[in-house]
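One protein chain is absent from this view; the other protein chains keep their places.
The chains carry the letters A, B and C, assigned in the order they are written, with residues numbered from 1 in each.
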Amino acid sequence: MFIAKNKVRMHDTDMAGILYFPRQFRFVHDAWEDWMESKGLSFDDLFKRMDFAFVVVHAEADYKTPLKVGDELEVHVQVIHLGNTSFSVGYKIYKADGTLTGTAKTVHVAIDTKHRHKIKIPPLLREALEKIKKS
Amino acid sequence: MFIAKNKVRMHDTDMAGILYFPRQFRFVHDAWEDWMESKGLSFDDLFKRMDFAFVVVHAEADYKTPLKVGDELEVHVQVIHLGNTSFSVGYKIYKADGTLTGTAKTVHVAIDTKHRHKIKIPPLLREALEKIKKS
Amino acid sequence: MFIAKNKVRMHDTDMAGILYFPRQFRFVHDAWEDWMESKGLSFDDLFKRMDFAFVVVHAEADYKTPLKVGDELEVHVQVIHLGNTSFSVGYKIYKADGTLTGTAKTVHVAIDTKHRHKIKIPPLLREALEKIKKS
Partner (left out) sequence: MFIAKNKVRMHDTDMAGILYFPRQFRFVHDAWEDWMESKGLSFDDLFKRMDFAFVVVHAEADYKTPLKVGDELEVHVQVIHLGNTSFSVGYKIYKADGTLTGTAKTVHVAIDTKHRHKIKIPPLLREALEKIKKS
């Protein structure tokens, strides 16, 4: 498991006074970026210099309590499935007081960036995913 | 069914060159706003002047083909479940050439805006939802 | 002058109940994308297939009346300066009732996408900019 910190900002809220629901995926993706970075894999390198990438083919989220501007968050990231060409990541989002405010899941498929074909998860990424899966 | 038009903008993409996946929910919510508006229900009125609102408790999306800046979209909206206190909305997103690029579903719960309690879907909204369900 | 249509969405507002101020630049950039497209210049082509691009080096905005969700907008775009390596674009944002709600200006510099050097505005873009300047 990997834990990322985040914070609800004005730009995450809408005129209903609380989080604009698609923005929960912002916390999810930021956490994913932090995790990748902690494994030495930057998105800038991935998309500009490497020959593979991975795209999101499915995303889902549950919302348990409303989030408001200023809320400090902890996002728990875990690899929940690791297949041949795809993998799934689960997220639990907690407020500073320990309340679970939401959960999410994303399914990713590895692709060849040139032809955008589905490919086997490259060893570099597989190793990183296996490590987090066990941790 | 209700059909809304939209367009992929620079701010919907990221440095991977295609749609930043959470932004598909932007098209979903924009379509939902257009539909509500077509029924005479503005979000501004709802949240500022009425005593009820509805919050998203679940959201999910599938991504079938990558979207790029400038793509013209058609979002098909349908009410797929209408319960006592909650309702579900389904979305199909098509490109101008008819390609289905993604689908989504959102589950909404009606609440009392003052106390944020779950309430029965108010008649005003129920009627509008029933009409779209049959159309 | 070029005129683009737009609409204030939930994702443009924040919990203060009105437009999150940086989002006025979203309307500005969308209008710019529409204008470019009307001249046969797509951003996808520019950044993926051509050898030049242009970056924003300065942006400014004035806010005259608050915008709320559902407001229909008309964005008037005009080239206000056309230099050797840079150009400036002015924007006026009106509500459907004719109220001027804000103005903006952006300054762009043409660059070589490979080395990110400042270059002379390429003929293709210069012609398009000259045409709009006179219109």
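Basically, a residue touches a chain if its C-beta (ideal position, glycine included) is under 8 Å from a C-beta of that chain, and two chains touch if they have at least 3 such contacts.
Keep in mind it's a predicted model, so treat the numbers as computed, not measured.
**Q** For the chain left off this view, which of B:F2, B:Y20 or B:F47 is in contact with it?
**A** In the complete complex, the chain left out is touched by residue B:Y20.
**Q** For chain C, enumerate the residues touching the unshown chain of the complex.
**A** Answer for chain C: residues 15-18, 20-23, 25-26, 28-29, 43-44, 47-48, 53, 55-64, 66, 106, 116 touch the chain left out.
**Q** Which parts of chain A are in contact with the chain that was left out?
**A** 9-11, 17, 26, 29-30, 33, 37, 42-44, 48, 68-70
**Q** Could I get the residues of chain B that touch the absent chain, sorted low to high?
**A** Its contact residues with the unshown chain are 10-11, 13-18, 20, 22, 68-69.
The working rule: only the chains that are shown with their structure count from here on.
**Q** Write out the two chains that share the greatest number of C-beta pairs in contact.
**A** Highest contact count among chain pairs: A-B.
**Q** How big is the rotation relating chain A to chain C when the fit is done on Cα atoms? Please round to the nearest 5 degrees.
**A** My answer is 180 degrees for the C-alpha fit.
**Q** Could the interface between the copies chain B and chain C be described as same, meaning over half of its residue numbers are common to both, or is it different?
**A** same
**Q** Report back the single chain whose CA centre is most distant from the CA centre of chain C.
**A** With centres defined by C-alpha atoms, farthest from chain C sits A.
**Q** From the C-alpha centre of chain A to that of chain B, how far is it in Å?
**A** Whole-Å distance between the two chain centres: 23.
**Q** With chain centres defined as C-alpha means, what is the inter-centre distance between chain A and chain C in Å?
**A** The answer is 32 Å.
**Q** In whole angstrom, what separates the CA-based centres of chain B and chain C?
**A** The mean C-alpha positions of chain B and chain C differ by 27 Å.
**Q** Counting only residues that touch at least 2 other chains, which ones in chain C make the list?
**A** 10-11, 17, 68-69
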